[in-house]
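Below is one structure, written out as structure tokens, with a few remarks after it.
Every protein chain but one is kept in place in this view of the complex.
Naming follows writing order (A, B and C), and every chain is counted from residue 1.
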Amino acid sequence: MDTYQHQFRVYYEDTDAGGVVYHANYLNFFERTRTEWLRSKGLEQSRMSQKENIVLAISKMDIDFIRPARLDDLLTVTCQPTSHKRASMIIHQTMYCGDQLLAKATVKVASLKADAFRPTPFPQHLIQELLF
Amino acid sequence: MDTYQHQFRVYYEDTDAGGVVYHANYLNFFERTRTEWLRSKGLEQSRMSQKENIVLAISKMDIDFIRPARLDDLLTVTCQPTSHKRASMIIHQTMYCGDQLLAKATVKVASLKADAFRPTPFPQHLIQELLF
Amino acid sequence: MDTYQHQFRVYYEDTDAGGVVYHANYLNFFERTRTEWLRSKGLEQSRMSQKENIVLAISKMDIDFIRPARLDDLLTVTCQPTSHKRASMIIHQTMYCGDQLLAKATVKVASLKADAFRPTPFPQHLIQELLF
Partner (left out) sequence: MDTYQHQFRVYYEDTDAGGVVYHANYLNFFERTRTEWLRSKGLEQSRMSQKENIVLAISKMDIDFIRPARLDDLLTVTCQPTSHKRASMIIHQTMYCGDQLLAKATVKVASLKADAFRPTPFPQHLIQELLF
């Protein structure tokens, strides 16, 4: 299975007074990429929340910040699921600018009931669309 | 009636690569001050939304950015309602660092039903608590 | 002269607990569109800052928030300069989702020296590239 990737531009809003992308904002680029990966599979989180009462929540995230991203950089961010259980999955992500690795992350995503924020198994169709 | 004011510190997250507070983030400081002004009157927006089905939404905002705010600045932000109708009010706000005026804003706040985002009159108790 | 436009997707980071795009984040979409308009003219703000010591700063902004933008919306944002002086210009911007107008803004952009945050005339090439 090919690794999903998406490109994003760095804007002023993403940067901080250090002159580089503010560290917490790297998580936005990772999140946008997971969202676009879901969308590429026909899954929209607004519909999942409203029609299936499912939200995908981050329960754990390990991030390595390797090189700074800067204003006007064009970032390529990847998204690759590596394993899953009934109500959680592990996703590996990387961020590149050109061929330079800027950051990488391991993300544990949990399936929760949208109205109660309690774990619930992934819908079967979601597992099939995402992982096989 | 005295003008309400609240102080906030500028953190890295508020700044951009220009070395100053990113312009859209001034609106965060204005919003936090309106929220703290409501709280000082005994009103919490999470409760208003859940118990009274009311959200206060910004329908118009005119902002003058006069001088830049910078990392580690201690900002004093004011909040003063100046007029109201059945389902909207006008609030004047200023932002200072020490005695330097950094920004000022005129904000039109609308009362909306939380579940439908349609205008609805302010609850009577809210008008009394806020404006008299 | 045609009006410049750019499309952006709404992600979770843009929304708030009201279920819609947080009001201050509309300014991000307007800013990204100004940035992409500059880029479409061959102008990058990171280079302008480093090579010409120029930053474009917002000195005044009037915004009408007309309808809420929501998670997963695809927004079309426009950017149209309408007048300019030696060190400032006025830009009109709109935000649409499909054919629904969500917001509009009038933005006064000032030319500042990047290292001093003081007004300085626009470089001549910038005026020519942007406005003629």
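Here is the rule we go by: a residue touches a chain if its C-beta (ideal position, glycine included) is under 8 Å from a C-beta of that chain, and two chains touch if they have at least 3 such contacts.
Here the structure is a predicted model, which means the values were calculated and not measured.
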Exercise for review: Tell me which residue among C:15, C:33, C:49 or C:111 touches the hidden chain in the full complex.
Suggested key: C:15
Exercise for review: Decide which residue listed in A:25, A:78, A:94 or A:111 touches the omitted chain of the complex.
Suggested key: A:25
Review point. Going by the touch rule given at the top, which residues of chain B touch the chain that is not shown?
Key: 9, 11-13, 28, 31-32, 35-36, 39, 44-47, 70-72
Practice item. With the missing chain put back, which residues of chain A would touch it? List them for me. Key: 17-18, 20, 23-25, 27-28, 31, 46, 49, 55, 57-66, 68, 114, 117
Point to revise | For chain C, residues in touch with the removed chain | key: 12-13, 15-20, 22, 24, 70-71
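The rule is short, and it goes like this: only the chains that are shown with their structure count from here on.
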Revision key, fill the gap. Most central chain, judged by mean Cα position vs. mean of all protein Cα atoms, is C
Practice item. Go ahead and note the Å separation of the Cα centroids belonging to chain A and chain C. Key: 27
Point to revise | chain B and chain C: spacing of chain centres that average the CA atoms, whole Å | key: 23
Exercise for review: Note the residues in chain A that touch 2 or more other chains, in rising order.
Suggested key: 12-13, 70-71
